[in-house]
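I have a structure I would like to understand better, so I am pasting it below and will then ask my questions one at a time.
Only one protein chain is missing; all other protein chains are in place.
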Amino acid sequence: MSIETTVQETKAYYCLECGVCTASCPISRLNPGYSPRLFVERALLEAPARVLEAEDLWACLTCGTCSQRCPSQVDYPEFMRSTRRIAHEAGRAAVATHGGVLEMLVKLQAKNLPQRRTAWVPRDVRTRDTGDVLYFVGCLPHFQVVFRDLEVDSLGTARAALRLLNRVGIEPVVSPDERCCGHDAYWTGEMETFETLARLNVEAIRAAGAKRVVFSCPEGYHTVREIYPRVVGDLPFEPIHLLELLLEEIEKGALELNELAAKVTFQDPCRLGRMLGLYELPRQVLAKIPGLELVEMPRNRENALCCGSSEWVHCSVCNKEIQIDRLREARATGTDILVTACPKCRIHLTCALRDRDLEDPPKLRDLVELVAESAGGEAHG
Amino acid sequence: MAKTNGGIVVFVCNWIPAIGADNAANVEATYPPTTTVLSVACTGRLTPGILLSAFEAGAEGVLVVGCAPEECHYVSGSLRCGDVIEETRELLSLVGIEPGLLGFELLSDVDGGAFAETVSRFAAEVDKVRQQIAGERA
Partner (left out) sequence: MPLLASAGHSARAFLIDPRVAGMVCKGVIPSYGSSRDLYTLLRSAGDRVSTHPRIGIFLCECGGEISNRIDLGKIAERVRSLTGVADLATQPFWCSPGGLAELGRRVTDGSLERVVVAGCSPRSHGNLLRDALGQVGLNRNFVQIVNLREHCARVHPDQTEAATEKAHRLLKVGLAAARQAERIETIEADVNPEVAVVGGGVAGTTAALSLARREVTVHLIEQAPTLGGYLNHLAKLYPRHADAGEFVRARVQQIQKSDPITVHLNSRVTEIRGHTGAFEIVMEQGAEQKSIAAGAVIVATGAEEPAPEGRGERTLSLTDLESRLRTGDVLPARIVFVLSAEGPTPGNPASVAVIAQAALECAGAIRERHGEVALTVLFRDFPAGAKEAVQALAAGGVRFVRYSPERPPVVSNLGVEVEAFGNGKRESIEADLVVQATGLAPSGGTRRLGEGPLLWQDEDGFLLEPHLRLRSEEVLDRGVFVAGTAHGPADIPTSMAQAFGAAAAALALIRTGKIVKHALVAEVVEDLCRGCGRCEEVCPFGAAELVLRENGVKKSQVDRVLCVGCGFCASECISGAIRLPFLTDRQLRSMVTAAALEG
């Protein structure tokens, strides 16, 4: 693995130096010293060691806004990821946030230890030890502890997901041996950890006998669906997003939603939107909620502004400003609820709300929890 | 589970516990040689990330020894550390590591015997927990 191969694989040598990437980059907008275009140029011209030492290597959000618009279709996030992998192998590391606790949790999960992560499942929810459908929980139980001071109920999404699945007649497996999907390890270049996690997860899913694995987390969904096959070959199960399943059930008539009058706007998650092309899916689900009106932010779908999360590394005032910018944009739509569909968006936007006293901030609601509330009854818990 | 070759990492602060550790030598107290003492200015400096990194690196157990709250040279360090320990234990449990393998003791006295006793007691506890786990797996 070398920068040269990275350049080839990501087609970075097609770069026209047009600067659209830098103009699109949320970090560049706030920090004129940061430039994706220049970084590509340096990789093409400079000695590899210097590229690997750059702190900017870790500042990229991998949100993909640049690649979305690049006329040469340079895969910049992949270019970052690959370079980070080389940097990691050369002993470089990013400045981790939260004292590195998230990174440590991921590494610990890569050891072959039986996990103890299902105590959060409510008593009234029906789950199975083995079955056709498995609900992938991911990092939510860990987020619940680490971000307790932010008062973010990360597991709220999972509880709502289970209740909705029960409501449409599915008793999913919640695996005691499931682990973090490895998204952050992958995107920060820690391939050994990532590959181990991938194998352990596939094994846990296989042991549960699941044929379909349901995700509510866009990062988990993207990672397992698109990246795992590169490590484990063909997946012995079908990954599906919870919203896809719910939409089917709603259209079948198996899930009835009640009136929930509200005006909301929606934060497209980078991994669901730009990386998987699933822009309409969450909107279709929102449209099924009677009385709910969606008002789009000016920057929506492929132009959506990333929430500024960055694999728990290199979080600086830039990230904070991006979040504040987005929160203001949300409020400017005239709605007072910003709907998120990703645990990271939720945590990061909540953190920004905490740290900055915005006049008249929007309320944050999770999409799955909103659907559960609309479904009412036992689905609402 | 096979016996690991992990030792016990003991974090001490530079004050009562560190002096106690030195004093242990003067009163001919002993404790297991599988322990390694690392010193920080105050236990309030420790984070879940640092404590977890010890387990990640292969430690069998981690003990944090600080000063009693009314003795803390930096006012609130022991109390801060107490919160950190609680959070870390929750996280350890989630990832399948027995929370009792993370110990937290506060000393009011620089007596060497007290320090040695604290470490030995924890090491014995770690052994017990490990055996229990091995027994359950068998």
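For clarity, chains are labelled A and B in written order, and residue numbers in each chain start from 1.
To be clear about the criterion, a residue touches a chain if its C-beta (ideal position, glycine included) is under 8 Å from a C-beta of that chain, and two chains touch if they have at least 3 such contacts.
These figures come from a predicted structure and were not determined experimentally.
Colleague: For the chain that's not shown, point to the residue among A:I205, A:C318 or A:L364 touching it.
Modeller: A:C318
Colleague: Given the full complex, what residues of subunit A touch the hidden partner chain?
Modeller: Against the missing chain, subunit A presents residues 27, 30-35, 38-39, 41-42, 45-47, 50, 53-56, 59, 91-93, 95-100, 314-321, 351, 355.
Colleague: For subunit B, which residues touch the unseen chain?
Modeller: Considering the whole complex, subunit B reaches the absent chain at 5-7, 9, 14, 18-19, 21-22, 24-26, 28-31, 33-34, 36-38, 40-42, 44-47, 49-50, 53-55, 57-59, 71-77, 80, 84, 116.
By our rule, only the chains that are shown with their structure count from here on.
Colleague: Between subunit A and subunit B, what is the separation of their C-alpha centroids in Å?
Modeller: Whole-Å distance between the two chain centres: 36.
Colleague: State the interface residues of subunit A toward subunit B in the complex, per the touch definition above.
Modeller: 96, 98-101, 103-105, 107-109, 111, 113-117, 141-142, 145-146, 148
Colleague: For a test of understanding, state which residues of subunit B touch subunit A in their complex under the given definition.
Modeller: Residue list for subunit B touching subunit A: 47-50, 52-53, 55-56, 87, 90-91, 93-97.
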